[in-house]
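This is the structure I have questions about; it appears just below.
Coming up: chain A.
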Amino acid sequence: MDKNIKIDVHYITRVEGHGNIKVSATDGKIQEISWIVPEAPRFFEAMVRGHSYEDIQTIVSRICGICSISHSFTAIKAVENALNIEVSKQTDMLRQLLHYSEQFQSHTLHIGYLAAPDFFGAPSVVPLVPKATDAVKTIIRAHRVANEWSDLLGGRTTHPITIIPGGFTTIPTEKQLRTLQDTIRNTQKDINTIAEVVLSVAKNIPNFERDTEYVSIKQTNPPEYTFYHGDIASTDDGKLVPVKNWHKVTNEYVVDQSTAKWTKWHRDSFMVGALARFNNNYDLLTDNAKKTAQQFGLKKGCCNPYMNTIAQVVECVHICEAAIGLIDKILTKGLVSEKVKVKVRSGKGAGVTEAPRGMLIHEYEFDKNGKCLAADMCIPTNCNHANIQKDMEKLVPEIIGEGQDAVRQKLEMLVRAYDPCISCSTHLLNVEFVR
Partner candidate 1 sequence: MGQSCCSSMKRDIYLPRPATVKKSRMMNGTELYIHIEMDEEPLDFLPGQFVEVSIAGFGEAPITISSSPTRKDGFELVVRKTGNVTNAIHKLKGGDKLGIRGPLGNGAYPVEQTKGKDLVFICGGIGLVPQRSFINYALDKRADYGKISILLGTKCRDQRFFHSEIANWKTRSDVTFMETIDQADNCWLDDVGVVTTLIPKIDYDFSKSIFLVCGPPVMYKFVLLSLKKENVPPENIYVNLERKMKCGVGKCGHCQINDKYVCIDGPVFRYSDLASVPEAI
Partner candidate 2 sequence: MSNKPRVAVFDFACCEGCQLQIVNLEEEILDLIGAVDVVEWREAMSEQSSNYDVAIIEGSITRPEDEERLWLIRSRAKVLIALGACATIGGINKLKNNFDLRDVKKWVYGKDAEKPHLNTELTRSVAQVVKVDYLIHGCPIDRKEFTYIMRCILTGKKPEIPEWPVCVECKLKDNRCLWETGQTCLGPIIRAGCGARCPSSGFRCFGCRGYVNNPNINAAKDVIERYGLDVEVLKRKMNLFGSGNTQVTANG
């Protein structure tokens, strides 16, 4: 085997945003292993200043097209926190239902279109169309259901327009919710099919482990596998940190090799995302979701980052079941049309939700007219950058003997497993070019 390795992946494909991987080794001695993000910085925190609290969601939704619903919700929760706005139980439940749709949409996108080609050894889903037509069509079908679901509640599939501070501009009819429920029920079969297909190629998932701290939100009252409510939790200790203290969790820091800010809490780095939620909240998954996890040998405490994709499959199973139950709950109460009333005041507030790829935090400050004075955000991929780097540092020496192509392939797969959302992360991240 060649002991000289030079990997320079300029823009890793099938991820959201631009990221580069650089590895070089001479005679088996590693000189460089870096995860670099050259995405154009976009300055959202600066741009929202001066805008009305009503327009914050419209602006920050554009941080990311894939997790626009999570950004919208996180922003709105922060705005509501700052302006002391309470929302009704109905609004809260409908929001959670809408938020589920994004997890489902993003996960099927990642599993089916972005990660699956790796398992099948294909460069993209396109060549898989003739080879595995049925599997591709199943993915498309599930993805469409997710989008129709977002569309119904959010007004669009991407960049939702119905959610405003205090409530909704418009809500679906009871009949539409019933229909949605039936659709989700039918989709459960497709999710099982997708799980089976992934299982059939699961042997291609690299066997790699690194003891890692996992951070996500956790809801205790009542306990629920949460994406929407809760405080910040770590697998390293059981303590819950309220979102207003989020800076104590993220502890952004600058490292020598990069000007990109990294995060750390109890250790050098931590991971957020589906696997983090799984590890923190495993007990609260539905039985079927637990069963799916078992099929893949995915257990609480798993520290193989590649298994993040499998945790997403498990979450899809959970989300469908949870959504069906939530719709029942909404409908037994009956829908009422609610008027949104907001009293503007000055204030500062933070909000947290789980985006599909991990914990997402926004914080805003407003003057007495509701004009934004300052904004701060922490994006999941931001939290993961350091962890990706650390994983690479452990992984490369373990596999360096497999040759350049295999190393490159496994590194790309690793980054993809994180389902990074790079364009999200760059408006806060300090960016470095290694060219």
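List of remarks:
Everything below uses one rule, namely that contacts are C-beta pairs under 8 Å (C-beta built on N, C-alpha and C of every residue); 3 or more make two chains touch, one makes a residue touch a chain; residues count from 1.
Selection criteria: all candidates are chains of the complex that A comes from, given by their letters.
Computed from a predicted model, the values in this text were never measured in an experiment.
Every option in 1 or 2 belongs to this complex, yet chain A touches just one of them, candidate 2.
By the touch criterion given at the top, residues 11, 13-18, 40-43, 45-52, 55, 58-59, 62-66, 68, 109, 113-114, 117, 123-126, 129, 137, 140-141, 143-144, 147, 155-159, 161-162, 164, 169-170, 259, 423-424, 427-428, 430-433 of chain A touch candidate 2 in their complex.
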